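Heads up, one of the protein chains got dropped from this complex, but the rest are sitting where they should.
Naming follows writing order (A and B), and every chain is counted from residue 1.
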Amino acid sequence: MDTLALLADGFATSLSPINLLIVILGVTAGLFIGAMPGLGSVNGVAIVLPLTFIVPPSSAIILLCAIYYGAMYGGAISSILLGIPGASTAVATTFDGRPMAQQGKAGLALIAAAVASFVGGTISVVLFTLFAVPLADLALAFGPAEEFALVLMAFTTFVGLGGDDKLKTIIMICLGLVLSTVGLDLISGQPRLVFGDLPGFYSGISFLVLAIGVYGIGEILYTIETSRTAPQVTPAKITLRELGDGIRTMNKMWRTMSLGSFLGFFVGMLPAAGATPAALMAYGIARSTSKNPTSFGKGNIEGVAAPETANNAASTGSLLPMLTLGIPGSPTTALLLGGMVMWGLMPGPMLFIEQPDFVWGLISSLYTANFAAVAINIALIPLFVWALRMPFTVLCALVIVLCIVGGFAPSQKMHDVWLIAGFGVAGYLLRKADYPLAPLVLALVLGPLMEKSFRQTLIAEQGNVLAFIERPLSGAFIAIAALFFVLPLVKYLRKGGVRSIAPAE
Amino acid sequence: MLVADRVIAIAIMALSAYFMWHATALPIGWNGMTGGPGGGAFPFWLSLIMLLSAGGVLFRSLGQERTSQHFFDSHTLRSVIAVVVSLFVTIALIPIVGSYVALPLFIFWYLRVFGGHGWILTGSLTVSTPVFLFFFFEVTLRILLPKGLTEPLFFPLYAMFF
Partner (left out) sequence: MIYKMTRRAALAGVASIAMIAAGATSALAEGWKPQKPVEMVIMAGQGGGADRLARLFQSIIQKEGLASMPVLPVNKGGGSGAEALRYLKDNEGDAHKIMATLNSYYTTPLRTDIGVDIEEFQPVARMALDTFVLWVNADSDIQTLDDYVAAVKASGGEWKMGGTGTGQEDSLVTAMLEKEFDIKVTYVPFKGGGDVAKNLVGGHIDSTVNNPSEALGFYKAGKVRPIMAFTPNRIEVFPDTPTATELGHNIVYWMQRSFVAPKGMPAEAVAYYTDMFQKLSETEEWQTYTKDKALMADFLAGDELQAYFLEERAKHAAILADMEADGSS
């Protein structure tokens, strides 16, 4: 087959000793960058971009992919160990990863994340290899209406009707959505909610700032309180046997993982959507189709596997529109695109025809980077788990310092560091008063996309709200979203019904 | 617990009202001319829902009995406040004396004073953290941390590593 021959040529390039060395270095660097709260694949790629001019483009893109993959794997590490998502794509991983770590199963959670990432990455690279060119047209069919419907779907699959206090959940969703509107309104070009014209608010409130605040600082304050009475974190250890057990456990989760991979790849492929909604949807679907949905959020290993397969699959998927259409789906792919442009390559419909060597070299390096990432990640797990065994006060001090520096690093503004401290205290109080924090963070992530695409559609359709339902793709998504919203309600009513009948029997 | 619940609900209501007031700077209605809602609509109406829901939480708490469970006990309150204050002081110090003074100071305070750890552990972490930060963030990632007054001291280091 033509594709296979081209891929074999690609492997010949990517498996040369120097390129293998580049992959290993890149993956390791990416892992550590991704594991830092606040830093993610964007930072990793931005930093090495200028360095890639020293090596030829084929090696350079291998380095960038290795860092990209490494950082995606690494994002799970801080989510699980510290409960702070290093990037928005890793939010869903904290929901079950953090409880697992608290139960002393950090090693298992990290193995699950690594294996899941590997499965997600591999399945999506295979999909990419086979269907990259025809799928590009699907990405084009996505206009603002479809984007809105997709985000709505991501929202409902995740939020549904959870077990938390309904009023408080609504408050947190609204708060997150309102915070997401801070800054410049794209449609009218006017600043809004900038609170006394503080320039720091002009760029809006970054998801990272809120996440580091409520999950980092807030969590530490909460732990300081509870650790007075009982130790919060059971010391974790990791042995070879556990590694084997972990992989065996993962073997039972093929359904979750393949679902996550396909979902991740397709959602990630759509420009503007990307890995975050993919991971959330995978988590939501894994939970709602599980036989035991109440165990989610309390340390269910499937709750780690689902979002991790999806976010890795999505990061491969988001390379698709970048290469075939020249449209980056995320800031990281935008930087990769920039890199390619600097090397004189023109991403877009002609790339596959004009530069097959480069394209297939890139695809084959995705395979190698994926293998290297899972191997290096598993090898380093004992080191990460060891970090958790530090005395609590030591860990706290270091995490606070990392939160401050990690909050400063992406935007380089002290304003954001102050916000982190403020969100930390607010998050701590809200959490004590039983307000759920996950909907707040999610709403801030999805809010900007949702509002923008909603209003773009209405402008384009002269205010016709029915446009969302009339267009086939977006109509289908809206229907699925409605289904996800109604499904838990039906379940809830049925259960209630059964209970009310029971005494009569 | 009940008192705290009410205070938080009232605070959220106040915050919502504040957001609503700010949101009215842009049109909040259905903007017929361009189609779709105006720039202030999202924040305004969502804040209103927030206000009403928080009102609901407050109203619900009125009917509840006072429980003996306290939101804070004085001991935990004291340690939480100590950490929060030290955090704010550290952040305030960063632009003035720089990260490489403020952050080690914080670590020293936290480990030695707050955590009661030994001198060896405290000393080694106080020294190694800024060294790690410098090499990881500045040298490797090329992200400069604020240095405040200590800026000139770093010129030779820059010359050496960049």
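Going forward, contacts are C-beta pairs under 8 Å (C-beta built on N, C-alpha and C of every residue); 3 or more make two chains touch, one makes a residue touch a chain.
Quantities reported herein were computed from a predicted structural model and do not represent experimental measurements.
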item	value
Contact residue for the chain not shown (choose from A:Leu243, A:Ala375 or A:Ala460)	A:Ala460
Given A:Ile187, A:Ile224 or A:Val441, the one touching the chain that is not displayed	A:Ile187
Contacting the left-out chain in the complete assembly, out of A:Val23, A:Val42, A:Ala154 or A:Leu221	A:Val42
Of A:Gly104, A:Gly338, A:Pro382 or A:Gly422, the one touching the omitted chain in the full complex	A:Gly338
Absent chain, residues of subunit B that touch it	33-35, 142-144, 151, 154-155, 158-159, 162
Touching residues (missing chain, whole complex) on subunit A	42, 46, 49-50, 53-54, 139-144, 183-184, 186-191, 194, 197, 199-204, 271-272, 321, 325-328, 331, 334-335, 337-338, 341-342, 344, 346-351, 411-412, 452, 456, 459-460, 462
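By our rule, only the chains that are shown with their structure count from here on.
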item	value
Subunit A and subunit B: spacing of chain centres that average the CA atoms, whole Å	23
Residues of subunit A defined as touching subunit B within the complex	33, 39, 43, 47, 167-168, 170-171, 174-175, 177-178, 181, 185, 187-188, 190, 192-193, 195, 217, 220-221, 224-225, 228, 391, 393-394, 396-398, 400-401, 404-405, 408-409, 412, 414, 417-418, 421, 424-425, 428-430, 432-433, 435, 451, 454-455, 457-464
Touching residues on subunit B, where the partner in the complex is subunit A	4-5, 8, 12, 19, 22-23, 25-26, 30, 32, 34-40, 42-43, 46-47, 49-50, 53-54, 56-57, 60, 71, 75-76, 79-80, 83-84, 87-88, 90-91, 94-95, 99, 103, 106-107, 110-111, 114-117, 121, 125, 129, 133, 137, 140-146
